[in-house]
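Below is one structure, written out as structure tokens, with a few remarks after it.
Note that one protein chain of the assembly has been removed; the remaining protein chains are unaltered in position.
A, B and C are the chain letters, set down in written order, and residue numbers restart from 1 in every chain.
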Amino acid sequence: MQTQIEIHAEPLNIQQCIDWVMSPDSGGIDVFIGTVRNATKGKTVLKLEFEAYNKMAISEINKITKQAFKQWPVQKVLVHHRTGTLQVGEIPVIIAVSAAHRDAAFEACRYIIDTLKQTVPIWKKEFFEDGEVWVAAHP
Amino acid sequence: MQTQIEIHAEPLNIQQCIDWVMSPDSGGIDVFIGTVRNATKGKTVLKLEFEAYNKMAISEINKITKQAFKQWPVQKVLVHHRTGTLQVGEIPVIIAVSAAHRDAAFEACRYIIDTLKQTVPIWKKEFFEDGEVWVAAHP
Amino acid sequence: MEINILAFGIAKDIFGVSSISVEVSEQGNIATLKALLEERYPKLKQLASYMVAVNNEYAEDKLIITERDEVAIIPPVSGG
Partner (left out) sequence: MEINILAFGIAKDIFGVSSISVEVSEQGNIATLKALLEERYPKLKQLASYMVAVNNEYAEDKLIITERDEVAIIPPVSGG
């Protein structure tokens, strides 16, 4: 039962994340990698900016990973989130979960990204050709 | 809608697999990585051997990925399976799926590994201290 | 008492700065604070929703604020 949580402005390293969750007693790893898409609702996206309330975000992610360990027999859980300006194709988030059996890895990984998007104080601004908008801010 | 299927005896390369499925119009990638576990049902595993009926295995995996494209709006699907002798911690299988939205990526990835384990002609022999056994061969 | 308030995301745009100071009565709670802020920054009311965090935890309306607390405005999150 080990957790690694990081929020920083450096590019995320997929291989390092996966290496960290691997272990001889795990049989399966599920990894979710978010990537910056070139369009949203049909509008071209130029870039994204992510801002985090770091201390609280770490604390909220920690709650989520603790809950994942309670709900599923998982072995190692990693959540890395990037902040700052990201271009199309870059990676804002990596979640990796190892477990003896794949069910737990898939379900915990899915739970973590779904809950992260609901509760963790990180904000995304989308930049279009004709302006910019904080995602989800307005009804 | 692109697919890459490979079965070979060389070590699988996680980073290459993920790079291949990434694309500017995808927003999420789900990756499943199988790893050789050090024990099965409480018995220490020394190593595994994988054998494949290559041509038919490729054809069966192709059926699975086609079905995934039918069922979910996914963009790129990759399945790499290794054969030969694998030590504990090594990687027999990588499945990577990119999609505009994460639901499709998670569900298709899960479907592909679950179905691969049921229908694709690949066999695994487990080596223990006191003998060896073809997995699932006997009731 | 003087309460320092951190702002993130669109809240920072609405305040125009990343932190502001507001005068809250002793025994003032989160509801008091929200009413004060919405009066001064009516655009807060146009948000889909917003929360207040105290010492890195989401706070309920009835929580009493003290001068030593770290208070932050949390507009709708959109990480991931």
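Here, a residue touches a chain if its C-beta (ideal position, glycine included) is under 8 Å from a C-beta of that chain, and two chains touch if they have at least 3 such contacts.
As the structure is a computational prediction, the values presented were derived from the model and not from experiment.
Under the touch definition stated at the start, the shown chains contacted by the missing one in the entire complex are B. In the complete complex, the hidden chain is touched by one of B:Ile14, B:Ile29 or B:Ala52, namely B:Ala52.
Mapped onto chain B, the footprint of the missing chain covers residues 34, 50-53, 55-57, 59, 81, 92-93, 113, 116-125, 134-139.
Please note the rule applied: only the chains that are shown with their structure count from here on.
Residue positions of chain B touching 2 or more other chains: none. Counting partner chains per residue, chain C shows two or more touched chains at no residue at all.
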